[in-house]
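All protein chains of the complex are present and in place, except for one that has been dropped.
Let's look at subunit A:
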Amino acid sequence: MRSETLFSEVMDPKNRANPYPLYELFRQTPVAKQSDGSFVVSTHENIRTLLFDPRLSSEDLPPSRRPHTGNPIKDWILNPIKNRVVTAHRPFIFRDPPDHDTLRKFVMDEFTIQRVNDAHGRVESLVDEFIERCRGRSEVCLVEDLSYPLPVAVICDLLGVPEEDEPHFQRWATQLATALEPDARHDETGRHAIVAAFDEISAYMRKLIREKRRRPADDMLSRLAKPGNKRTPGMGDIDLIATGILLLVAGHETTVNLITNAMLTLLRNPDELEKLKADPERAPRLIEEVLRYEPPVHFRTRKATSPIDIDRVTIPAGAPVILLFAAANRDPARFANPDRFDPDRADNQHFGFGGGLHYCVGAPLARIEAEIALVTLCRRLREPRLMSDPPPYRSGASLRGPASLGIHINGIS
């Protein structure tokens, strides 16, 4: 197989259940130019280098474009202004320094250790409640019954988003997540759908923030929305909306995959399931190994702002650069027996949460959720068995994970 078209194989849904053999091919050409002009980077050392290279920009999304409506005022005045405003106020995951750092700091100051660790008890009772709802059944769908609703409930709680609004933003979140997939940039209909979802969720967030200003509560959105003063200016309104949306969505489409992939991996490795049951203290190592072995985010795209020489290849200015985290996570030059699932490996420096400036803000929260979910599932589900292997996958190649995970059980403890 030629390396120039290999990435289209990664995008092909037929390879979703097991993309790892393709990643192995990629690592043989560690910086692989694709026929569309993008470069795929797949080894641990190269990705680590590039994550700290200021010449790689995260402002990679194509500029937003709203569809033609036939109404001249909209088409020639309002929508072009909107497009420009939205592009200038992207959430900080799609921004570079210095703006990225300023916006991220607002959030980090709110994402305190105390608040994250306070989520512990709430996560425990939610997990128990979701599992309790499955009582009397002989089959559960992990995604629907736990992996999806848990992170939604947790982030809603933390941000102060009314949970009953969830049905709306589930659709918006799913649609927005497709913006991360490289094929989105070529697909005009898809891009219009993303903009439409964005407009709806922005209107929702704008209203919510207005409400938080009127009646501040003890939640993160209220605190972020607090007007600044001369010495410490607050976040601008449009950035505030973008940040609120990012926080709401970023944990949805990722944590669901972590919990589901972790359970899938345990069901495929029953001895590890038994070990976790016997010793819940193994959970942190186990989750770290899932983040390496079956990460929820397989790659992220950046753009070279000037030419970059790496591993005897020159990436030209303007080229999209795909950092294939999931391939680096199985790089034999970095990890012994990389295709073996081994929670006891000593040196597990994975890219499950990325790295560098954009290292995941929600990592500590996601870890708590996944650890508690897994320990409780192992303790409470009796004789869990996979209904089909591999399970069906969702369409995303970057945010990759099962669409559903059917598990036979013999009751609940």
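Of note:
Please note the rule applied: contacts are C-beta pairs under 8 Å (C-beta built on N, C-alpha and C of every residue); 3 or more make two chains touch, one makes a residue touch a chain; residues count from 1.
In this section, contacts and distances are computed from a predicted model.
A single chain of the complex does not appear, and UniProt lists its protein name as "Ferredoxin", one of "Ferredoxin", "Urea transport system ATP-binding protein", "ABC transporter permease" or "RNA polymerase sigma factor". Taking the complete complex into account, A:Pro364 is the one of A:Gly190, A:Pro364 or A:Gly406 that touches the chain left out.
Interface note for the absent chain: among A:Thr5, A:Asn117, A:Ser138 or A:Asn410, the touching residue is A:Asn117.
The omitted chain makes contact with subunit A at the following residues, 105, 108, 113-114, 116-117, 281, 284-285, 288, 347-349, 353, 355, 359, 363-364, 367.
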